[in-house]
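As you look at this complex, bear in mind that one protein chain is not there, while each of the others sits in place.
A, B, C, D and E are the chain letters, set down in written order, and residue numbers restart from 1 in every chain.
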Amino acid sequence: MKALAFIAVILTGWLLMSAVSDFPDWGDPASPANSYRLSQHYITETFPETSVPNMVTAVLADYRGYDTMFETVVIFTAGIAIIGILRRYGPKDESVLKQQATIYKKDDDLIISTTCRLVIPIIQLFALYVVAHGHHSPGGGFQGGVIFGASFILLALSRDLQTAQKWVPENRILKLAGTGIFIYAGFGFLCLALGSNFLDYQILHKIMPATPIEARSHAMLGVEIGVAFTVTAVMFSIYSNLASNGRMKEGL
Amino acid sequence: MENFFILAGVAIFALIVPIFYRIIVGPTAIDRIVAVNVIGTKTTVLLVLIGIIFKRVDMFVDFALTYALLNFIGSLAAARYLDRVNPDKQFSTIKTKEQES
Amino acid sequence: MYRLCIFLFLFGIWIVFSGQFDSFHITLGVLSSAFITAISSSFLFENRSKGIGVRLHELIRVPIYMVWMLYQILLSNIHILRLALTPGDLPEVEPSLVRIKTNLKTDFGKWILANSITLTPGTITIDIEGDELLIHSISKITTAGVEDDTMERKIARVFEKGE
Amino acid sequence: MELLEAISAKFNYWVYIVIMMIGLYAMISKNNLIKKLIGMSIFQTAIILFYVSIGVKEGATIPILYHEQVHPSHDSGHHEADTSHGAGEHGSDADLHAAGPLIEADDFANPLPHVLMLTAIVVGVSTLGVGLAITQKLYGEFGTIEEHEILDSIISGK
Amino acid sequence: MILNIICIVLIGFGLLFFLGGAVGILRFPDFYTRMHAAGKGDTMSVFLILVGLAVYQLSDFNVANLLVAGKIFFITIFIMWASPTSTHALIKAGLEEGQKMWTRKDGKEDPQA
Partner (left out) sequence: MIWIFDLFTLIFLVITAIISLHVKDLLSAAMIFGVYSFLMCLLWAQMAAVDVAFTEAAVGAGVSAVFLIATVLRTSRRSSD
């Protein structure tokens, strides 16, 4: 197997290497990718058209809204798939648990739990800040969602999985994940209902106290919040399933 | 001043090399985890430094902060793992030097 | 009352984070702080029976303590630097485990003490159980210095006045 | 100095191939399933490295507008600029819409690869999660995560 | 100009302490002593470098830069919280894993540690 792998790697590598000489230099402003009309349009026209200074957020949530929506659906599907693969209900099938060499005695480490207690609210506030300021600084739904999910993971690490499960039960997490997608798609259908295209936020100025341009910006914020819901929920769900081998009894 | 910052960044990179030695050789897993933790904090510094060089620090501090937060979670998870797989040492059985003599 | 304090504290942090002062972002900040206060206000303060006067006293004393702590961290770094850069077979390194007792009552005080011990020269808190601390010390001098209870008295003065 | 810059002109592209081949080799030849998944992640990041390297511009800053361009000192209400332009207009007549300082396309890095790759990272971690879940299921079934042992036990079981 | 000099001095000292930590991690004999170098060399060097950068940021003084400096300071405070905690968590994990403790008179190793 190793020899076969080596040959495959050398061949593929040689093919790719021979293509490198045709590439433009690294960082060349006149390279085809950078001088292409669409990229330049995104750079110069994003702010006049959407009043969002962060081009990445604007392109992510507005110009390429379909793409992001279905990426969110992919993340949701991954969460559901992991539950489908691993989750086990009830007390049956104890054989795997017995293979675990040691039985874990829960000890609350004073130092770790105090630090985490103090840090968790600040992490959550920071996550909300990242979601809310995706327009003006780097950030947005994906990042904020991951950080918010990480705060739950931190709680589960510092105490144990049961405590975290009490705070955010499994069924609530799944509802949250669905709500995120619902919010995203809801914005699309709202636009459709008002007589425009799917995810064309300009039309929302009819029901918002804002100009069409500001309506785009505000709708983007709403969409980001939806993404953040889904990502938060799925990240914590993946963690709790992986760490407890689908039993939700004892975590890492 | 910008040259000084680039120089400082290069110095940090150069000082990461001995820590890399610990990662490559490091006799046990936990030595590697310690080294990873150290590299994580240094990366936080490097991110702020890059922000200063770009003259856009207000954008870079955000994810330097994220980085510090999540690096902490990573090393905590590793510590918890080792906590779990090893049988708990009773606090009172650990002998100090005075108790031995 | 405590919820209001937490809300104001979180909102202050939001202002430091945000740096945007238009009404839209301020509204978002109020909403976010209120949300975090609602879901996780039980995390920040452990003992809610203390009065506001005691908290204010803590608030004034904490910076003084932090400046002293900073000086200690500086000393500890110089110590590490000296140990690391001494040529030869590390003549000063002589690790040992030490066990000390503390008089601090509250968990928060113990937490502060443990972290301060970790940051002061040559000592790291390994474990804490009841009122006993297990400490790893790197050289003879620091092993002797562990018994000194200046730090403990300082912490007691800052955080445990009301007890 | 010139020599180093000459090397660095295409250094990113060389390294992306090297990393990608490391990942591919790990995916094919390693027996351990977790190692295979790590290899898969490395392969993924190599592709992301390629895309982001394409979008780099010499002397450009991050793709977020400067504060002065967002809030021009002479506040002339750029929000009211009409938006009925088609997608064909670009670059040269940007100053007609932007009330602030001119937004030059060469000043900012290309945002398009960033957008494409941003979602790829999060989706990548989700797929990593699915892979790890399957690994745990296999471990529950066969008691090992080595590929050849799993194959052996399948063959001997039949 | 004075701020620049302060900044250079702070960053220089930060790099010096980082050198101490790095050499310590390289040279110290066992896991526990390495943990000393890692946990302490980290805190102060990061603190000094970040404060130096915050000072440089303040050389052009306005409210936005003040807030950015505040954020950088927040990072340092966070690291001063988190670093002792992770040091403690790791050294405890190492003790439970049964890392050997190095002693000067070799041959007689601590049986419990």
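Keep this in mind: contacts are C-beta pairs under 8 Å (C-beta built on N, C-alpha and C of every residue); 3 or more make two chains touch, one makes a residue touch a chain.
No experiment lies behind these values; they were computed from the predicted model shown.
Shown chains touched by the undisplayed chain in the intact complex: A, B, D.
Across the entire complex, the residue among A:Leu125, A:Ile147 or A:Leu199 in touch with the chain not shown is A:Ile147.
Against the chain not displayed here, subunit D makes contact via residues 4-5, 8, 11-12, 15, 18-19, 22-23, 26, 30-32, 34-35, 38-39, 41-42, 45, 48-49, 52-53, 55-58, 60-64, 109, 113-115, 117-118, 121-122, 124-125, 128-129, 132, 135-136, 139, 144-146.
Counting over the whole complex, subunit A has residues 26-27, 54, 56-57, 130, 138-140, 142-143, 146-147, 149-150, 153, 157, 235, 238-239, 242-243, 245, 251-252 touching the chain that is not drawn.
Taking the whole complex into account, subunit B touches the unshown chain at residues 6, 9-10, 13, 16, 20, 23-24, 26, 29, 32-33, 36, 39-40, 43, 46-47, 50-51, 53-54, 59-60, 62-63, 66-67, 69-71, 73-74, 77-78, 81-82, 84-85.
Following the convention adopted for this analysis, only the chains that are shown with their structure count from here on.
Think of each touching pair as a link: the shortest run of links from subunit C to subunit D has 2 of them.
Comparing chain pairs C-E and A-D by the number of C-beta pairs in contact, the larger count belongs to A-D.
For the pair subunit A and subunit C, the distance between mean C-alpha positions equals 33 Å.
Here the spacing of subunit B and subunit C, counted between their Cα centres, is 20 Å. In terms of their C-alpha centroids, the spacing between subunit B and subunit D amounts to 25 Å.
Annotation for subunit B: residues 58-59, 62, 65, 69, 72, 76, 80, 86-88, 94-95 touch two or more other chains. Chain contacts: subunit E has residues 19, 21, 23, 35, 41, 64, 67-68, 71, 74, 78, 81-82, 84-85, 88-89, 92, 95, 110, 113 touching two or more partner chains.
Across the complex, subunit E is touched by residues 1, 4, 8, 11-12, 15-16, 18-19, 21-22, 28, 30-31, 33-35, 37-38, 41-42, 44-45, 48-49, 52, 57-58, 61-62, 64-65, 68-69, 72, 75-76, 78-80, 82-83, 86-89, 93-95 of subunit B.
In the complex of the two chains, the subunit A residues touching subunit D come out as 1-2, 4-6, 8-9, 12-13, 16-17, 20, 23, 25-29, 31, 33-34, 37-45, 47-49, 51, 53-56, 59-60, 64, 67-68, 71, 74-75, 78-79, 81-82, 85-86, 96, 99, 136-138, 142, 146, 202, 211-214, 231, 234, 238, 241-242, 245-246. The touching residues of subunit E, when paired with subunit C in their complex, are 16-17, 19-21, 23-24, 27-30, 32-33, 35-37, 39-41, 43-45, 47, 64, 67-68, 70-71, 74, 80-81, 84-85, 87-88, 91-92, 95, 101-104, 110, 113.
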